[in-house]
Every structure is written in structure tokens, then in C-alpha cells.
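Could you have a look at this structure, given as C-alpha cells, before my questions?
One protein chain omitted, others in place.
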Amino acid sequence: MTPPAQDSTAGAKSYLVAETTWSSWLMTSDHKRIGIMFLAATFLAMLLGGVVALILRIEHLTPHHTVVDAMTYNRLFTLHGVIMVWLFMIPAIPAGLGNFLLPLMLGARDVAFPRLNLLSFYVYLLGAGITLSAMLMGGTDTGWTFYTPYSATSPTAVAPVVAGVFVLGISSIMSGINFIVTTHALRPRGMGWFDMPLFVWGIYATSIIQVVATPVLGLSLALVVLDHSFSWGIFDPARGGDPVLFEHLFWFYSHPAVYIMILPAMGVISEVVCTFSRKNPLSYKAIAYSSLGIALVGFLTWGHHLFVAGQSAYASGAFGIISELVAVFSAIKVVTWLGTMYRGSIAFTTPMAYVFIFLFLFVFGGMTGVAQAAMSLDVHWHDTYFIVAHFHFIMVGGTLTGLIAGLHYWLPKITGRLPNERVGLIAAALVLMGFVITFVPQFLLGNAGMPRRYYDYPVRFQALNVISTVGSWLLSSGILLAFGSLLHAAFRGPRAGSNPWGSRSFEWRTASPPITANFERPLDLVPGAYDYSVVNPHD
Amino acid sequence: MTELFAETQDGVALAERDSLRRLGMMVFLASEAMLFAGMFTLYAAGRIRHPQAFADGVDHNLRWVGTANTYVLLTSSWCIAMAVVRLRSGSRRSALLLVSATMLLGLLFLGLKGYEYQWHLAEGDGPMAVARHDPGIALFMGLYWLMTGTHALHVIAGLIFLGYVAWRVAYRQANDRLLEVAAWYWHLVDLIWVFIWPLFYLLGRVSR
Partner (left out) sequence: MSRTPFGEQAITRVFLGLLALATTSLVLSSHDLGSGQLPVALGIACIKATLIALVFIGVALARPSHIIAVILAAVMSSAMIGLVIMDVMTR
């Protein structure tokens, strides 16, 4: 609830310069500053995970030993997965951009529990510290999925790594609770559910998944530690346990986690498409409900990871059928975005370029997902590079491009400065080219039978592997250029004014960057967040 | 009543902060429930695969302790629910008495639990000895320590929470809404035990 206008907020400084000491950042309860700290931390995680990915690709330049030995290779692909999933992609958009934008989009002063919000950040740092120090002191070779029974017997440092991920889960639940309560209780009077900006729907659906699914991940990880440290054998067939149950519990979280990563990115896409098409969405409700639909159905599809794990054929059939439903909701979203652009007055800016990249890669990756959810095809592709290519199309092609689009789009909101369009478009082109060159060969490799997570491969696979590695250099230079340009613009870019894109969405109805209290006056809900039919009195 | 509508530094009215806490606790309870749902899933799968071993494990457990604890927790739940009603109607004293009763019953629960754990340890069935059992029994004992242990940790957390709220209520720094939120947490602890009781103490092989 926005406080009534007070004299003290009139002419207040922006949140960036209101206080400048270190402790004013580290001990802040301002959601905007916490959001920025999350963005910075997840950015560092992405750099680290990216460097590891580059080493892995370089290793595959030749069929046998290139730069690292086999054991290091195993530890590196585990490190890459753990960092990218839990340190980068799960928190990046919700806890970073979401933290910054949610209260602004709702016209609120802050999130519901500001101190819990700060605690969530430090719990994240603690989890990241435990995970990374364990990974760097010896690491583990199980892959990010920690499959039993191997993870219960691996001589590597499974327990501390898993404990770190457990702590990260606590941070995730804290943020989720905070965002759910914020969305419910801090909307101003007059803002109904269907008046909220669409990004809020994405964050809300994500938070629900985080809160309901993460405890199950925590449980499965805790049991791996008990199996590993005390030989409980809950997942060990030799002791009467069942390793398939670990996969059930793990994927009960980790499949919905895919939607934790993609739903906020879809929220970003919805905002960017509407703003730069200068149109209301083709169907607001279709986008909002399909977010919830993906969140709900996404909970019931986890068994498609277990098609070759010894799960019964009945269960596999049921999970396969439910999995295909996700494509329906995803398609509704894609069609709605395209319909929104149709006859809009499209501005081809950098965020919009990333929207097109997102649409291309997401549809491509999504279609391969539809194929894989069919059991007979999955048996052929399971545990091959086909899977690797598929989920990188969704995770990198979806989430990462969504994140970069959002960062370009909201940079003026966050810093008050404009990104460089020319550099941004060049970087976008590099990202698209690099991405396609990196991952399309991996589809071909997987289909030809190259398994994932193997150190060596037959010589006949070398040509495609080299192409993929060269692509990874292009992709990473594109990403570095994009982030470098963003960082430069954040400090040196031209001043943006409060609403440089002419958006109608609520977060733009205050100064950019906002004052610490977010709004000087209570948020005016007229015109609606996507109403481009009238002249905006706030411009 | 004026303090209810006072503004905090955050610009959120106190009355509204209560509503935020209630909503937050409701969501948190959902999260906690999922943690235990995962454990019950493991139990279900284990019982289907090792029905005899699980029944033997249940028969081996101290049925009277589990049963006594069931009644202890149910009664404590009634106490705390009554305490909320009393505080809402303004009788702070009676409310504090009921909270104290709740906490005493919680301690009694832990005492009985401790006796039971001690008994298992004396038999050589401690949590570090799970691997020594035959496969099915090992799974049962693993789940027993996991589920009753996690539940006991929640009882301790609930006691700390209740103690903190009672202290705030005693010094007139908290209203019935905060107590209500703490009570909800306590009820969840009771709700979980409602399932643990039959699964670990009642559903044995033979009828007694």
C-alpha cells in the first residue's frame, strides 16, 4: 500500500544516491537494492559457469585428452550444471529483476517482508559459498542431478555440495513466500488480478512453484547426505532402498524448476512485446492463465525424466501424455505474443531483437521437447547430446535471452541511463549465431548416438564437436559484449528520462531511477498497464 | 485499538502487517507440508515393496508412547486454539495460561519421544546403526528416524516460536493475530503427527 503523499518524499533523491555508504547497501531493506545485489551475484555466477562451459567445449575439440583429465572433466560438468541451475538461472530473473520490479509494478512501497528479503540474499550467498568452496576444494563428479546410487557412494565431496544446494533452496522459498504475499496483499485498491502487469503473473506462478516444490528437493538432497555419510541406504537397492525414488523426488522439484526458470522470462517477453508493439496484448487472460497452466501441469510431468530409469511402462505412458500438455500452454503464449505484434507499431530495439531470438529458439527447443516426451523417441535420445541441446535451447535460448532482453528494457528504470542500441543489436546477432552454431550440432551428435557426460568420443564425431566449440566462442563473446555494454551504459550511458520507451506499464509511472519510497504520489491506475488507445497523461 | 492503525516506518499499517503475516504463514505451512509429503511418498513406496518388514517394524515400536503422544499433541492443539480465542476477547491472563499449558504439553511430548529414542538406542537401533538391519527393516528404521526426527525438530521450533510470542504477549507488544500465526504452526505440527502415528505405531502385522 502506498503511503499518502508526504512532504518528506517530495523532491527526494533516487534510491541510488539517497545513501552511498557500503552498509547502506549491505544492510538495506530496499527491494531495489536487494534486487541489484541479486543481479550482481547471479551475474558473477554466470561468468564462472560460462568459463567452465568454455573449458568443457575446448576439451571436446579432440576425441581424447585435450586440456583436462577425465576426473576433472567430470567435476567441471557438475560444477557447470550446479552453478548455472541453482546459482544463476533460478534466482536471476525472479530474485533479481523480480525483486526490483514487483513492488514498482504494484505501486507498493516495498515487498511484504523487506527484512526477510535481505535475509534471503544472505542465505543465497551462504549457500553459494558452501557450494562453491566444496566444488573448488575437490568438487563432485555426479552431475548436477546427483543421481543415486552413485552419488551415495562417490568418493568425491558430495555432502558439502549437496548441503550448499539445500541452503540455496531455503533462500528460494523465502523469496517465493515474500513475492506471493506481496502480490496478494500490497496491490493498491482498484487493481484487480487482471489489471496487474503480466510480468507479475510470471513471478507469481514461479513463486508458487518455488514454495511448493523446493521442500521436496531439500528432502531428496538431505537423504543423499544420509545415504552418503551414514549408509542409510534409502536409495540403495542393496539395502532395500529404491534409486528410482530419488529420481521421483528430485524431478518432482527439478522439472517444475525448469518452469521456475522459463516463466519469469516469459513475463519479460510479455512486457517487452506490448511496449514495443505499442498495443495491448492480444489476450491478457490467455497469457495470465497459461502461466498458471504451465505452473500446474509442469508439476505432473516429472516422470518423463525416468523413461529409461526402470519406471513402469504405465507410469511412463501417463507422464508422457501429461508432458505433451505443456506444449499447449506454451503455444498459447507464443501465438498471443505474435498476435500482439500483428498490426502493432513495432520498434525494432535491442530488447525486441532478443524477443525474436527467444521466440525462434523457444519454439525450436519446445518442438524437440514435444518429440522427446514421446516415450519411444526418448528411449533413443535419452542421455545423449540431443537432450543437452534441447534443454540448452530452453534454458539459454529462453531464460538467458529473456534475462538480457529484460536487462536492456529495464536498464533505464534501474539506472536512469539508456543502453547503446548499436552495440546491443550486434551482441544480439552474435548471441543468435553463436547459439545456433553451438547447439544445433549437438542435436545431430545426440541423434547419431553421442552420449552426454562422456570424456572421450569416437573420431567420426569430431567435426561436429569442433563446430560446436567454435560456436561457444561466438556465443560467449556475444554475451560478454551484451553485458559489457550494459555495464558501461549503467555508468556512462546517456540520461533516459522517466519513461524512455513510452510504455504504459505501471513501473514507468515514477521517476527513473525511482526514489527510495518508489512513488511520490499513490500510483494512478488510469490508463491501464497496456492501454495504448489513449494519450498517456504520465508522459 | 489506535496502535492497530498506526503506520510503521515501512508505511504499512499495523493491521495490514498482521494480514501479511497470516498470509505468509499460510504459504509457509503449504511449503512445510510438502516437505513431509515427500517423506510420506517414500514411506508409501517402501511399504508397498516391503509390507512384512514394515509391519514388523511397527510392531517393534513402542505403541503406548506413540499413542500417548497423539493425545498429548491433540490436547495441546486445543489449548493453543483456545488461547487465541481468549486473547482475542481480551483475557490476556487466561490466554497466557493456555499457552503455557500448550508448551508444557509440547515438552511432555518431547520427553516421551526422548524416552522412546533412548529405548531404541539401548536396543542398538540408533540412527547410526540403520545400515546393520536387514534391507526392508533398514528402510523402515531409516524412515522412522527421518520422519519422527524431523517432526521432533518442528516441535522444538514450534515451542521456541510459542515462547517468543508468549513473551511478547505478556509485555503487551503483540496482539492475538501474532499468537494466531504461531498457533497455526503448532497445529501443523499436530497435523503431521496425525499421519505419523498410524504409520509407525498402529499398522502392524498382528492385531493386539
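Just so it is clear, A and B label the chains in written order, and each chain counts residues from 1 on its own.
Throughout what follows, a residue touches a chain if its C-beta (ideal position, glycine included) is under 8 Å from a C-beta of that chain, and two chains touch if they have at least 3 such contacts.
These numbers were taken from a predicted model, which means no experiment stands behind them.
> Of B:27, B:53, B:138 or B:169, which one is in contact with the hidden chain?
Among B:27, B:53, B:138 or B:169, only B:27 touches the chain that is not shown.
> Given that one chain is not shown, which residue among A:180, A:400 or A:427 touches it?
The single option touching the absent chain is A:180.
> Given the contact definition stated above, which residue among A:77, A:252 or A:410 touches the chain not shown here?
Among A:77, A:252 or A:410, only A:252 touches the chain that is not shown.
> From the list B:77, B:102 or B:175, which touches the chain that is not on show?
Of the candidates B:77, B:102 or B:175, B:77 is in touch with the missing chain.
> Counting contacts across the full complex, list the positions on chain B that touch the omitted chain.
For chain B, the residues touching the absent chain are 19, 22-23, 26-27, 29-31, 33-34, 37-38, 40-41, 44-45, 48-49, 67, 70-71, 74-75, 77-78, 81-82, 84-85, 88, 180, 183-184, 187-188, 190-191, 194-195, 197-198, 202-204, 207-208.
> Residues of chain A in contact with the chain that isn't shown?
180, 184, 208, 211-213, 216, 242, 244-245, 248, 252, 296, 299-300, 303, 306, 310-315, 318-319
Simple rule for what comes next: only the chains that are shown with their structure count from here on.
> Centroid from C-alpha atoms only, then distance chain A to chain B, rounded to Å. What do you get?
The mean C-alpha positions of chain A and chain B differ by 35 Å.
> Which of the residues in chain A end up touching chain B in this complex?
Where chain A meets chain B, its residues are 1-3, 109-110, 112-114, 173, 176-178, 180-181, 184-186, 211-216, 218-220, 223, 226, 230-234, 238-242, 245, 248-249, 252, 517.
> Residue numbers of chain B touching chain A in their complex, please.
Listed in rising order, the residues are 7, 10-13, 16, 19-20, 23-24, 27-28, 30-32, 34-35, 37-39, 41-42, 45-46, 49-50, 53, 127-128, 130-131, 134-139, 142-143, 146.
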